[in-house]
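Only a single protein chain was left out; the remaining protein chains are all shown in position.
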Amino acid sequence: MSNYDIKDISLAPSGHVKIDWVRHNMPLLNGLEEEFRKTRPFEGVRISLSVHLEAKTAYLCLVLAAGGAQMSVTGSNVLSTQDDVAAALADDGLSVFAVHGESEESYARHIEMCLEHKPNIIIDDGGDLVGMLHTKRPDLAEDVWGGCEETTTGVIRLKAMEAEGILKFPMVAVNDADCKHLFDNRYGTGQSVWDSIMRNTNLIVAAKTVVVVGYGWCGRGIAMRADALGARVIVTEVNPVKAIEARMDGYSVMTMAEAAPLGDIFVSATGCCKTITVEHMLTMKDGAILTNAGHFNCEVDMEALEKAAVSKHETRANIMGYELSNGKLVNVIAEGRLVNIAAADGHPAEIMDMSFAVQALSAMYIKEHYKELENRVIDVSGEIDERVARRKLDAWGIQIDTLTPEQEEYLHSWDL
Amino acid sequence: MSNYDIKDISLAPSGHVKIDWVRHNMPLLNGLEEEFRKTRPFEGVRISLSVHLEAKTAYLCLVLAAGGAQMSVTGSNVLSTQDDVAAALADDGLSVFAVHGESEESYARHIEMCLEHKPNIIIDDGGDLVGMLHTKRPDLAEDVWGGCEETTTGVIRLKAMEAEGILKFPMVAVNDADCKHLFDNRYGTGQSVWDSIMRNTNLIVAAKTVVVVGYGWCGRGIAMRADALGARVIVTEVNPVKAIEARMDGYSVMTMAEAAPLGDIFVSATGCCKTITVEHMLTMKDGAILTNAGHFNCEVDMEALEKAAVSKHETRANIMGYELSNGKLVNVIAEGRLVNIAAADGHPAEIMDMSFAVQALSAMYIKEHYKELENRVIDVSGEIDERVARRKLDAWGIQIDTLTPEQEEYLHSWDL
Amino acid sequence: MSNYDIKDISLAPSGHVKIDWVRHNMPLLNGLEEEFRKTRPFEGVRISLSVHLEAKTAYLCLVLAAGGAQMSVTGSNVLSTQDDVAAALADDGLSVFAVHGESEESYARHIEMCLEHKPNIIIDDGGDLVGMLHTKRPDLAEDVWGGCEETTTGVIRLKAMEAEGILKFPMVAVNDADCKHLFDNRYGTGQSVWDSIMRNTNLIVAAKTVVVVGYGWCGRGIAMRADALGARVIVTEVNPVKAIEARMDGYSVMTMAEAAPLGDIFVSATGCCKTITVEHMLTMKDGAILTNAGHFNCEVDMEALEKAAVSKHETRANIMGYELSNGKLVNVIAEGRLVNIAAADGHPAEIMDMSFAVQALSAMYIKEHYKELENRVIDVSGEIDERVARRKLDAWGIQIDTLTPEQEEYLHSWDL
Partner (left out) sequence: MSNYDIKDISLAPSGHVKIDWVRHNMPLLNGLEEEFRKTRPFEGVRISLSVHLEAKTAYLCLVLAAGGAQMSVTGSNVLSTQDDVAAALADDGLSVFAVHGESEESYARHIEMCLEHKPNIIIDDGGDLVGMLHTKRPDLAEDVWGGCEETTTGVIRLKAMEAEGILKFPMVAVNDADCKHLFDNRYGTGQSVWDSIMRNTNLIVAAKTVVVVGYGWCGRGIAMRADALGARVIVTEVNPVKAIEARMDGYSVMTMAEAAPLGDIFVSATGCCKTITVEHMLTMKDGAILTNAGHFNCEVDMEALEKAAVSKHETRANIMGYELSNGKLVNVIAEGRLVNIAAADGHPAEIMDMSFAVQALSAMYIKEHYKELENRVIDVSGEIDERVARRKLDAWGIQIDTLTPEQEEYLHSWDL
C-alpha cells in the first residue's frame, strides 16, 4: 500500500510522460530492469533513497522496485523535487515524501519519514539521509546493511565520519567509480550547468568572461563547455597541479580576488564553502551572474549576501537580483542552489543511466557482501566499473580491441 | 489609446520583468532609446511590426515608441508569441495583436489588424506582413514609405517579388548587414538552437551524431556548437564550396540519404523546403530527434509526416513522437517550427541588441531616404554597419587600432 | 633546351623525390595533368611564373608544361626557394632562375631573366613580376595576354595599378576565388604558420599568449589553430566588424599598444606594413617571438629594428635575437619574411592543389578570353570555383545533395 506526502497525486500523468521519456533513453537501466524482473535480487529488501527527485531518479526507483525492493523515496534539495514525478511514483505504489519548494523543516521531516521505513540499504545524495540517521535516529542503524553515496560532497562527509570512527555501516562511494565521476561530473555537469544558465538568462555565452571556481572533474567539464560556447575562461584553484592543468588547457588562472572584477558569470564547483564571498561581490561588475554547481548552497555565500544586500528583487524567473551597498547588482540563480538541478532538469538521461547503473549494482553489492564489510567508505569494485562500461559500449553498438596473448606477455616482460 | 487583441492583459507584470531583464542586457538599444527620447526621429510615424513577440522584440518596440513612433505590433509565428510580453506592451499603450498557439486563421487576421494601422514603415520577419499587404491589402501600399526585413527567408521572398516586378516599396535587407547575419545567424542560432534542444530533451549532446542540414551562417553556428558540446557532426549541403568548408572544419559531409540512418539529432537550417522527408525518416534510428531552425515549418516535411504517421503522442513537453509504418518513432520538437523560438526564448539578448540596432537605424534610413529609393531590395548602407559595430565595441569597452597615414598610403601603392 | 641560373643542378635527385611526394598528394593537379597531356591547351604558349619555388609550385609548372606551355620560372622571395627543387625543374628541361638566400639584386635580376622569356601569360605571387614588367620592361607588355595573381597582397597592388589606370593587361585575382582564399588563406596558413613556429622554436604553444595581427582569412586561420594548440589568443584589428567577430570567437581584442606587453608570440597577417614597430617591441617581454605571415617583410618593421637594435645574434637556427636598448631581447624568425615559407615548407600539398587548380584553369581562361577582357583585375568566373570544388569532392569520394525541382521552385517563390 502506498504511503506518501507529496504536492498533488493528480499530477501523476505528466510525471509518467517524463519517466517514459527517460526510460527510452536509459538503456543500461533498461537492461537491469529486465534482469531484475526475472531474478528479483531485492525481494523483500527495504531501500530508502534520497536523490534529487526528478524523472531519472524515479526510473531508478522503479528499476529497484522491479527487483523486489520496497522503496521509500525522498528528495535531496528543496528546489530539485518535481511534483509531477513524485506523484507518478506514488501512483505506481511507492512511498514518496517530497514537495517542491518546501521549507527546510518540511524537508527534514520528509527525510525522517523516509527513514522510518527502516531501510536495509540507503541510497544517498549529499549525505543528508545518513547524517540524519546518525544524529536523530541512531536507533534505526541496526537494520541498515549499508548504503551508497552519489556525490563528491557526500563522500567527503562520510570520510569525515569514518575518520571520527562513528560511521555505523559500510557506505559505497559510488561517486568514485570511474563510470560515475569521469562522466557524470565532467560531461553531465558540463552540459547541464550551461543548459541551465542559458535557459535561465537568455544571454550569450560567447564573448563573456566566465569564472570557474575549482578545477576538479565538475569544474573542468564546466570550463570545457564555457570555452566551447565561446567564452573566455578564468579558473581559480587551491591545488597547484590543477592550476597548471587549467593554464595548459588555455584558460587564465588567478585568485578569486583578481578574478572577481573581471567575470561576467561565476560558477562554483568545489564541494567547499564560501568560495565566493560578499567581499568578492563588492568588486564585481554591475549585473554579474552568480551560480553554484556544488552540492550545498554555501559555495556562493548566500547567508552573508542576504544580510549584506540593501534590497533584492526578482530580475527574471529563477533569478534574484541583490543590490549591494555600492549600488551594484549581483544576480543569483536558484538561490545559490545547484544551478543545473534546482533551475533545470539535472544531468542528461544517458549520463544518469551510467551513474544509476553503478548505484543499482552497488546496492546489490551491499546486499551480497555486507556481512564481510567494515563500517567504512568502500570503493566500488573494479568489476562493477567494468560491467557498466561494457554494457555502455554494447548499448552504443561499439566493439573494442582485446589484447592478444603475445601482447599480454609483452606487457609483463622487461628483457625485450 | 491602446488597441489590442491578446491573451490576457493581467499577465503584464510578468512581461514587464522579462522586458526589464533584456533592457539591462541590450546596451546598443539603451543608447538609441536615450537618443530617440531626445530627438524624436519617428514623431508621428506609423510603424507596423511583425517579429517573434518576446521580450527583446518588445524592447525594440518601446525604443521605437520612445522615438515618437506609433507602433502596431503582431507576432511572426503562432508558437513564438509570449502572452505576458504581449500584455506588457499593451499595458504600455502600444497596439498589439497576437496570441500564443493561435490558429493560422487567427494569425492571418492579426497580421491584417496590424496592417490596418496604415503603416509608413514595415518591420517584417519572414515576409508575412509584406506578403499579406501585397496580396490582400494592396490599397494600403500608398502610405508605405518602405520597410525592413530581418531574415534570410524573407529576403529570398522579397527578391522573388522584386524579380517579378511587383514589389510596391523599398525594403531594406537587414539580414544582409554584417552586424546582423555574421552574429545573429551564427552565434545567436548556434547557441539558441542547442539551448532549446538541451532543455527540451534533457539528453546528452556529447557522443551523439548530429546532422546539420545546410552550411550557411546558421548551419555553421549550429555545427560549431554541436561539435563543441561533444557531438560528431555530419553536414549535408547542395553547394560544393560550402561542403568542402564543412569537411575542412572537421565534419563529415554526405547526402541526406546517407546521413539519415546515422543521425541521432537532425537540425535543418536552409531557408528551403522538404530537406528532411518521410523517405529519410523511414531509414532513421528509432527515437531520432528532428528539429527545424529555418524560418518556416516546411524544412522537416511535417505535412507529409502527419499523413504518413501511424499514430502520434506527446513524448515530452514540446515534443511529439510520430510512429512510422516501420514501427519506429521519430520525435519532432515544436511541431517543426523554429526550435529556438517556438520552444525556447530565441536568440540571446546581446545578439538581438545588434540585430535590432540595425533595424532601428534602417527604419531611420527609410524615413530619411524613401523618396530617393526604388521599389527594390536595398542593402543596408555600410555606414550603419560601421556605426553599430563601433557602438558594440564601445559597449564592451574595447579599443582597436587605426591605420596610420603611412599605412593608408602603403595600402594604395603598388610600386613597393 | 633548358636555360637556368640555379644553385647546383646536381641537387636534382632530392628535388625529384620532393616533387614525387607532392604529386601523390595533389589529386586535382593529377587530373589536370592527365587532361592537359591529351588536349595540350597551352601548346606554344609562353608562361612566366614567379611563385615560391618549392615542390608544389614545381609540380604546377610541370602540369602546365604537360599542357604544352613553355615555362620560365623564378621564385617569389629570396628565402623561399628550395635549390634542389629548382634543380629538378631545370633537369626536367624548364627554364629556372632562382637561388635560395640570394641578394635582393640577384632576385631582381632573376625576375628580369624570367620576363625575357616574353610571356603570353604571367603567373605571379605578390606582384613582383607584374611590377617589374610595368616599371623596367614595359616593352614586353605587348606579348602579354594577361595573368593570374595568387595573393591578397598582389591583388591590392594590382587594384592600385588599375585605379591609376596603368595596368597594361587583364589580371585574374586568383586569390579571390572561393576555392583559393577560403582554404589556402585559412586552413593552409593556419597550419603552416604553426608548423613553422613549432619546428623553429621547439616551444610549447599551450599556455602561451599569442597575438594575431589582423583577422582576415589568414588571421582567423592562425588564431583558430593557436587556440586549438592551447594558447590564449589576442587579436588586433582596424576593422570594427572583424574585431567583434574575433571577440565572439572567444579571443581578446585590443590595440597593439595594449597587446605588446602581454604577448609571448606575435604573428602579423595583414598585407599592410609596420604593424609591429620598435615602439611596440620596447614594451614586450624579454624573449618575445616575432613572426610575419604576410607577403612582404615589412609587417614586423625589420628595417627600423635593424637600426634600433644594440646587437643581434642567432638564438636558434632561423631565429635572430635582437637586443634592444632596454636590455631585452626580441626573437625574429626568418628575418621577418613569411614564416611558413621562408622557414618551413609552405602550405600543405592538398591546399595548394586547390589553389593551383584555380591557377591552371585561370591561365586557360586568360588564353581563351583575353581578347574580350579589359585591362583590369578580373574575378575568377564562378564556373572555375564550381569545377574545382566538384573535383575536390570527387577526390575525397564525397557525394552531396542536389536541389529537387520542387525546392528550386520554392526558392524562387514568395507567396507561400
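Order of writing sets the chain letters: A, B and C. Residues in each chain are counted from 1.
As a working rule, a residue touches a chain if its C-beta (ideal position, glycine included) is under 8 Å from a C-beta of that chain, and two chains touch if they have at least 3 such contacts.
None of the values given here were measured: they were computed from a predicted structure.
Novice: Among A:His100, A:Arg247 or A:Arg316, exactly one should touch the missing chain; which is it?
Specialist: Answering carefully, the residue with contact to the hidden chain is A:Arg247.
Novice: Which listed residue (C:Val205, C:Met254, C:Cys272 or C:Ile378) would be found touching the missing chain in the intact complex?
Specialist: Missing-chain contact among the listed residues: C:Val205.
Novice: Consider the whole complex, including the chain that is not shown, and state which of C:Asp20, C:Asp143 or C:Glu406 touches that chain.
Specialist: The single option touching the absent chain is C:Asp20.
Novice: Can you list, in ascending order, the chain C residues touching the missing chain?
Specialist: Residues of chain C in touch with the missing chain: 17-18, 20-22, 24-25, 55, 187-188, 191, 195, 198-199, 202-207, 225, 227-230, 287, 314-317, 319, 344-346, 348-351, 396.
Novice: Would you write out the residues of chain B that touch the absent chain, in ascending order?
Specialist: Per the touch rule, chain B residues meeting the hidden chain are 206-207, 227, 230-232, 247-252.
Novice: List every residue of chain A that touches the chain not included in the displayed model.
Specialist: Missing-chain contacts on chain A: residues 127, 131, 135, 156-158, 160-161, 163-164, 178-179, 182-183, 187, 236-241, 243-245, 247-248, 253-256, 258, 271-275, 296, 298, 385-386, 389-390, 392-393, 396, 398-404, 406-407, 410-416.
In this text, only the chains that are shown with their structure count from here on.
Novice: For the copies chain A and chain C, give the interface type as same if over half of its residue numbers appear on both sides, and as different if under half do.
Specialist: Chain A and chain C contact each other through largely matching residue numbers.
Novice: Report the pair of chains linked by the most C-beta pairs in contact.
Specialist: B-C
Novice: What rotation angle, rounded to the nearest 5 degrees, superposes the C-alpha atoms of chain A onto those of its identical copy chain B?
Specialist: 180
Novice: Using mean C-alpha positions as chain centres, tell me how far chain B is from chain C in Å, no decimals.
Specialist: 39
Novice: Counting only Cα atoms for the centres, state how far chain A is from chain B in Å.
Specialist: 37
Novice: Nearest whole angstrom, what separates the Cα centre of chain A from the Cα centre of chain C?
Specialist: 53
Novice: What are the residue numbers in chain B that touch two or more other chains?
Specialist: 187, 396 - these are the residues of chain B that touch more than one other chain.
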